[in-house]
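All protein chains but one are shown at their positions in the complex.
For chain A:
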Amino acid sequence: MQKLADFKLPQFFNYPPYFTLQPVRDTREKQIQLWKELILDYCKSQKTFLICVEEDFPLFSNSAIDRSLSHEAKETFLSAIVGEGRAEWLDKGHRKCLILWHRIQDWADIILQFVRDNGLEDSVMTVEEIRSGTESHGTELQGIDRTILMRALKLLENKGKLALFKGTSADDEGVKFSV
């Protein structure tokens, strides 16, 4: 079976009807679910956080069978994922979609685990360090999307697990953990 980068594609990726938005309700439901799983799996493996509808996304076309998703199809599938809480539209025009292959809550748990693993219970770090510092190398937090990270941190702040503060420069935010 084909691969996209190092991601193994399922057999049905070569099934032409998979790329046509199905009109019959039950068939379409199944199709939507299959695309949802595939998109989330792919994004997780490639650490893709953002899908721009108007740009080419490798998963949305298959040159082997000469098929690609229509704009309407992309919108339908992504909106379905948004509806289930695993993605968010970043703009009203539905052009950019943030993919939450981990939910925000999941990311929050991952951060807490990260803090415990590295003994950072009472420490201070910059937000940037959380995503690109040496401690995060090889963990899921490496390269995490900033928007998502901020949301997870805010969630933890509301729970009293940390405090966010502005740093010396405009985009240099810091975190004080009190886990």
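Just so it is clear, contacts are C-beta pairs under 8 Å (C-beta built on N, C-alpha and C of every residue); 3 or more make two chains touch, one makes a residue touch a chain; residues count from 1.
The criterion applied here is as follows: contacts and distances are computed from a predicted model.
Engineer: Quick one: the chain not pictured, UniProt calls it what, "Regulator of G protein signaling 9b", "Vacuolar protein-sorting-associated protein 36", "Protein YIPF" or "Iron-sulfur cluster assembly protein"?
Structural biologist: Spelling it out: the chain absent from the display is recorded in UniProt as "Vacuolar protein-sorting-associated protein 36".
Engineer: Consider the whole complex, including the chain that is not shown, and state which of A:17, A:58, A:85 or A:143 touches that chain.
Structural biologist: Going through A:17, A:58, A:85 or A:143 one by one, A:17 is the residue touching the chain not shown.
Engineer: Considering the whole complex, which of A:67, A:94, A:131 or A:151 touches the chain not shown?
Structural biologist: A:67
Engineer: Using the touch definition up top, pick the residue from A:41, A:109 or A:140 that touches the left-out chain.
Structural biologist: A:41
Engineer: If the hidden chain were put back, which residues of chain A would touch it?
Structural biologist: With respect to the unshown chain, the touching residues of chain A are 1-2, 8, 10-12, 14-17, 19-20, 22-24, 26-27, 30-31, 33-34, 37-38, 41, 64-67.
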